[in-house]
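Of the protein chains in this complex, all but one are displayed in their positions.
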Amino acid sequence: MDFAFDARTEELRAKLSEFMDSHIYPAEPIFEEQLAQRENPWSAPPVVEDLKAAARERGLWNLFLPGEHGAGASNAGGHGLGLTNLQYAPLAEITGRSPHLAPIALNCAAPDTGNMEVLAQFGTDAQRKQWLEPLLDGEIRSAFAMTEPEVASSDARNITTSITRDGDGYVITGRKWYITGAMNPDCAIFIVMGKTDPSAEPHRQQSMILVSRDTPGLTVKRGMKVFGYDDSSHGGHAEVIFDQVRVPAENLLVEEGAGFGIAQARLGPGRIHHCMRSIGVAERAIELMCRRTLSRTAFGKPIAEQGVVQDWIAEARVRIEQLRMLVLKTAWLMDTVGNRGAHTEIQAIKIATPSTVEWVLDKAIQAHGAGGLSQDFPLAEMWAQIRTLRFADGPDEVHKRSLAHRELRKYK
Amino acid sequence: MDFAFDARTEELRAKLSEFMDSHIYPAEPIFEEQLAQRENPWSAPPVVEDLKAAARERGLWNLFLPGEHGAGASNAGGHGLGLTNLQYAPLAEITGRSPHLAPIALNCAAPDTGNMEVLAQFGTDAQRKQWLEPLLDGEIRSAFAMTEPEVASSDARNITTSITRDGDGYVITGRKWYITGAMNPDCAIFIVMGKTDPSAEPHRQQSMILVSRDTPGLTVKRGMKVFGYDDSSHGGHAEVIFDQVRVPAENLLVEEGAGFGIAQARLGPGRIHHCMRSIGVAERAIELMCRRTLSRTAFGKPIAEQGVVQDWIAEARVRIEQLRMLVLKTAWLMDTVGNRGAHTEIQAIKIATPSTVEWVLDKAIQAHGAGGLSQDFPLAEMWAQIRTLRFADGPDEVHKRSLAHRELRKYK
Amino acid sequence: MDFAFDARTEELRAKLSEFMDSHIYPAEPIFEEQLAQRENPWSAPPVVEDLKAAARERGLWNLFLPGEHGAGASNAGGHGLGLTNLQYAPLAEITGRSPHLAPIALNCAAPDTGNMEVLAQFGTDAQRKQWLEPLLDGEIRSAFAMTEPEVASSDARNITTSITRDGDGYVITGRKWYITGAMNPDCAIFIVMGKTDPSAEPHRQQSMILVSRDTPGLTVKRGMKVFGYDDSSHGGHAEVIFDQVRVPAENLLVEEGAGFGIAQARLGPGRIHHCMRSIGVAERAIELMCRRTLSRTAFGKPIAEQGVVQDWIAEARVRIEQLRMLVLKTAWLMDTVGNRGAHTEIQAIKIATPSTVEWVLDKAIQAHGAGGLSQDFPLAEMWAQIRTLRFADGPDEVHKRSLAHRELRKYK
Partner (left out) sequence: MDFAFDARTEELRAKLSEFMDSHIYPAEPIFEEQLAQRENPWSAPPVVEDLKAAARERGLWNLFLPGEHGAGASNAGGHGLGLTNLQYAPLAEITGRSPHLAPIALNCAAPDTGNMEVLAQFGTDAQRKQWLEPLLDGEIRSAFAMTEPEVASSDARNITTSITRDGDGYVITGRKWYITGAMNPDCAIFIVMGKTDPSAEPHRQQSMILVSRDTPGLTVKRGMKVFGYDDSSHGGHAEVIFDQVRVPAENLLVEEGAGFGIAQARLGPGRIHHCMRSIGVAERAIELMCRRTLSRTAFGKPIAEQGVVQDWIAEARVRIEQLRMLVLKTAWLMDTVGNRGAHTEIQAIKIATPSTVEWVLDKAIQAHGAGGLSQDFPLAEMWAQIRTLRFADGPDEVHKRSLAHRELRKYK
C-alpha cells in the first residue's frame, strides 16, 4: 500500500497546475465577458478555442482516455500509452477547480469523455473514423440521450423511446430531456438509448444507436434549466424530440439488446471523472471560503475567527480528505480488477460525492453572504451543478438500494 | 390555551382559499407565458393587475396591515380594524403556496409590506400621503436599501453608505446590492439605510431616509442573481449606486440616529410573513411530492411506495407542523407582548424556517428527478428563494449567537 | 387561538415548581445515596415515599388522570374534575426535569399512568376496585407486558404469546421482555397482551388480560439493561416468562379481540406525557449546558463564549420551542377531537420528540466533557432513557411510514 502518486502523475499534476495558473484562471473573467457577447446564445465563447490550442500544445489533451488512444499516444508525443484511471483522477480534480474552462480546454469534458470511451470500446472502425476522430480532435461535440421526461428513467425498463428495425435502417421515436450539451450547434452526434425489443428480458430490451444532429425528425426543442441556469456556455441541457428519425442500420452500437450493458460500462470511468472534478470544486470552495472570511470583519473580528466558521472549514477538510481517498481507491480498482470488481466502490463514490461537495459549497456560500448566491462568485453555479449529480445516472436512492442488496447478499 | 383559529380568520381563510382556486392557480401558467413576452424584462406581467383588481374587489387587500390602516377598514368595507398578526399569519401561509402571484395580488408582497409598515408607523403625514397611499393602493412599489457589497452588513456598524446633512437637505453616497424589487420601473421609492454619524454609539450611527427613484445620482445598475434566477417577475435584486444623491431634509425618517431602531421594528412582522409564506411553500412542495411519487413507477411500484420516500414525506410533515405552531405563537406574542417580548421567538423562527423549508424542498426536488430542477416545476425556484432567507436580515449564525447570549444570560 | 395557559394550569405550574424547588431537587442527592444502600436492588429508595406523601398533601397527586377519577376529584379536594390533557401537559414537562423523582412523587409515573387509564376506561367495577384503587393510592405498581424478544413486536400480528380459554379461565404462555417496572417487588399487576385467536382478522387476534404477580407460572427472570443502566430505581425492565399461567376468565379486559384497540387507546395520552417529560429533560439539559460552559474556561475564555457552543445552545432552544408547541397542540386535539382526530399529531410528536431531545442531550454531554458521561451528572442516564423512546410503542420508522400513508391518501 502506497499513497504517493507515481512520477508521471506528479509530473502531469505540476504541468497542469502551472497551466491553470498561467491560462485557465486568467481566462475566467474573459470567459464571463465573452459569454455576454455571444451571437449564438448556446455557443462556447472564443476563449475556449484558445485554451484548447494552448493545452494541446502542452500535451494536456485527451488525458482521460486510457489505452492506445490515450494521452501519451501519438497526439501527445508521449509514452505511447494512455493514463490509467488512477493517473488521470488527480488531474481531473485539478480541472474541477475551474469547471467551465479546464475540462473543455483539455478535451476532457463530459459528456464527450464518456461518449468517446463508448466509441473507442464499442464502435466499429467506420464509427470511430466518422465520430471518434473529430471528437478526439476537439472539432465536434456530442450528446448522450438517455433521460426521458415521461418516466422514471432510473429504471431502464421504463424507457419509452423506440428503435425499430425497418429495412436497412432503424427508426427512432421518443422524447428525451436534460440532454447535456445538445443545445450547442457544435454538438454533432447523439448516442441514443431506446428499446428495440420491449418483450425481451429486462436488460436486453435496450439498444444504443448513433444519430447525427442533422438527421430529419430530430428536433432540439428547448434548453432545460438547472435552478435558474441554462448552462449555455457548455451547450445547455436540451429537450430533444425524435419523430420517426431514420438512420442506417450500421449506426447501431454492437447489436440489438446491448444498450444496457454499454450504459453500465460507460458509467465507471465517468463517475471517477465526475467525482474528482467535484472534489476540485470543493477545494476551490474551501479556498474561497477561507479567503473571504479572512478578509471580512463583523462584530470586531475577521469572520474567519468565528467558531462556527472554523467548524465548517474543518468539517469541509475532513470530509473531502476521506472522499478523495475513496475515489482514488476506486480508480485503482477500475485499473486492477475492472468495472465489475469495483462495483461497490463506484456506487459508493456516486452516493458520497454530491452530498459531500454540496455541503461544502453550501457553507462556502453562507460564508460569503448574499454575494455567495450571485453571479459575482462561482459558488452558486457550482452548487447547482453539483446538485444535479444526485440524479445523474439515476438518483442516489436507487444506487443505495442496489448497494445495500449487495451488502445483504453476503449474509444470506 | 386554544389552538383553533377565530371566526374572522376562518372566514378569511375560506375566502382566500377559494380565491386561490378560482384565480391564482389558474393564472400561474398565464403568468409564465406572459413573462416570456414582456417588453420590459423587469416588469410584472399584465395578469398581475387583473389579479390585484379581483382580490381587492373581494376585500382580500392589504390584509397584512394592522390597526386603522389595516384591512377591514374603509378599503375592505369591514370591521373597521386591521387584522392582528395572528389573524393574518395563516392567510400569509396560503399566499405562500403561489409565491409569485398571491402575495402581490393581495398587495401583501415583500418588501412593500415592511416598507408600508415603516411609513405607517414612523412616517410624517406628508410622507404617508406621498408614498404610503399609493403603496396601499397598489399603484407603485418600493425598495428597502440596506445590504452593501463591500462589507458584512449583518453588523450594522459596518455600513459605509453616508447620509450627510448639507443645508436643507441630505446627501447620500454609497453602494447597495440585493435591493429586492428595485429593477422594476414601478418601484418609485427607496428607504435607504446609511450613517449620519459614524462617531455616535453603535446603534445611533444609522439613519433611514426616503429617496425617490428619479432623484439624480441614483443609478439602478444591474440585477443580482440568485442561483441563476434574476427574479425579474418581481423586480429582481438590484445593485444601486448612490452618488451624491441629494434629497430634502424632511425625507429623513423620524430623526438622525433612528435608523437602527426602525430596522429592528420593521423586522418582527416581516419575519412572520416570510415564515408563514415559506410554510405555504413547503405545503405546496409536499403536495407536489405526493402527487409526483404517486403517479410514477419504478422497479415495479409507484415511487410513493418506496420506504425512503415515505420517510421524507413523514419527516416533512412532522417538521412543518412543529414550525407552524411556533410561528403562530410568535405572531400571538407580537400581538400581546410586542416585538421586544417576542424577541427570542422572532429569532427562533428566522433560524428555523429557512433550513426546514429548504430541506422539504430538497426532498421534493429529489422525488421529481431531473424535472425538479427545471422550469417546468416551481420547486427549484422556490428552493433558491428560500435559500436566500438564510441570509436575509443577517445570516442565521448571527441570530443564533444573539439568541444564545440571551439564553446564557439567564444563568449568569 | 390563544397561547396562554389557563388560570388553573398556571396555578398548578406555580405550585409544582415550588414543590420541585422545595422537595424534589433537594432529594436528588439523597436518592442517589439511598440507591447505593438498598437491600433489595430493585426497590425504590425510601425518600420516594416521603416525596409521595408530601406531594399528595399538596394536591399534586394523580394529576394525569382526566375525568371523574382525576386530580381535583375527591383525592385532591378540588374542583371535582380531572385536568384536561392540555392542562396536565405543562405539568408533565416540569416533572421531566427530575425524571426519576418527580413523576413517581406525584403518582404520575409510567407505566402506571397508562395502566390506570386502561383500568379506568376499560376495567369492570371489580377490576377497578382490586387494581385501580391501590394504584391511584400509590400502594402498588404495575407493568404492561407487550414487547417480545423473539419477534418484531411493532407488528401486532407477530405477537406469539397465547391466551387460551380453558374452562372458566385463560391460560397464558409466552415470553416478554423490556417490561418496565416489573423487577420492582411492588409491581403487583401485569396487563398482558397476547393472542386469543390467531386466525381472526389482524387487529382482532389480540386480547389483554390482567395477571397478578404471584400467579403460578409467571417468572420475572432478569433485568434487561438500557446501555449500561439497569434502571433499578424504578423497577428495571424485566424479561418475564409466562409458562401455562392460569387466571380467571374475568381477568380479561373487555372481551376477546379487544387487545389491539385498547393498546391504541392507551397510546395517546401516554405519548403526550412522555413527550412533555422529555421536553422537561431537554430544558434541564440546556440549563446544565449553560451553567457548565459559563463556569469553565479553556483557551482563555469561558467555554460558553465558543461560537460552536453558542450554536448548540441556540439550536437547542429553537428546536425545543417548536417541539413544545406541537405537543401542546396535540394535547388540545386529544381534548377536543379525541385520539382519532389527533392521530397525525400523536404520531408526529412520537417521531419528533426522541430525536430532538436526544440531540440536545448529546450536545449538553459534549459540553460537559468526560463528566457528561458519568454518574456525577444526570445527562448520560437521561440520554439512555430518551434513546429508548425511539423504539417505545414501535420504532419511529413504523410510525413514519404510517404517517406518510395518511399524507399520501389525501392525493389518491
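Observations, loosely collected:
Order of writing sets the chain letters: A, B and C. Residues in each chain are counted from 1.
Criterion: contacts are C-beta pairs under 8 Å (C-beta built on N, C-alpha and C of every residue); 3 or more make two chains touch, one makes a residue touch a chain.
What you see is a predicted model; the values in this text were computed from it and never measured.
Residue A:Asp311 is the one among A:Glu28, A:Asp50, A:Asp137 or A:Asp311 that touches the chain missing from this view. The omitted chain makes contact with subunit C at the following residues, 147, 149, 151-155, 158, 177-178, 224-230, 296-299, 303, 306, 308-309, 366, 369-371, 373-376, 380-381, 383-384, 387-388, 390-391, 395-398, 400.
Listed for subunit A, the residues touching the missing chain in the whole complex are 1-6, 9, 86, 286-287, 290-291, 293-294, 304, 307, 309-311, 313-315, 317-319, 321-323, 325-326, 328-329, 332-333, 336, 344-345, 348, 351-352, 397, 399-401, 403-405, 407-408, 410-412. Residues 306-311 of subunit B touch the missing chain (whole complex, contact as defined above).
Here is the rule we go by: only the chains that are shown with their structure count from here on.
Taking the mean of each chain's C-alpha atoms, the chain whose centre lies closest to the overall C-alpha mean is B.
Rotation angle, subunit B onto subunit C, C-alpha superposition: 180 degrees, expressed as a multiple of 5. Subunit C has its Cα centroid 54 Å from the Cα centroid of subunit A.
If each chain is reduced to the centroid of its CA atoms, subunit B and subunit C end up 43 Å from each other. Centroids built from CA atoms put subunit B at 38 Å from subunit A. Those residues of subunit C in touch with two or more other chains are numbered 307, 309-311.
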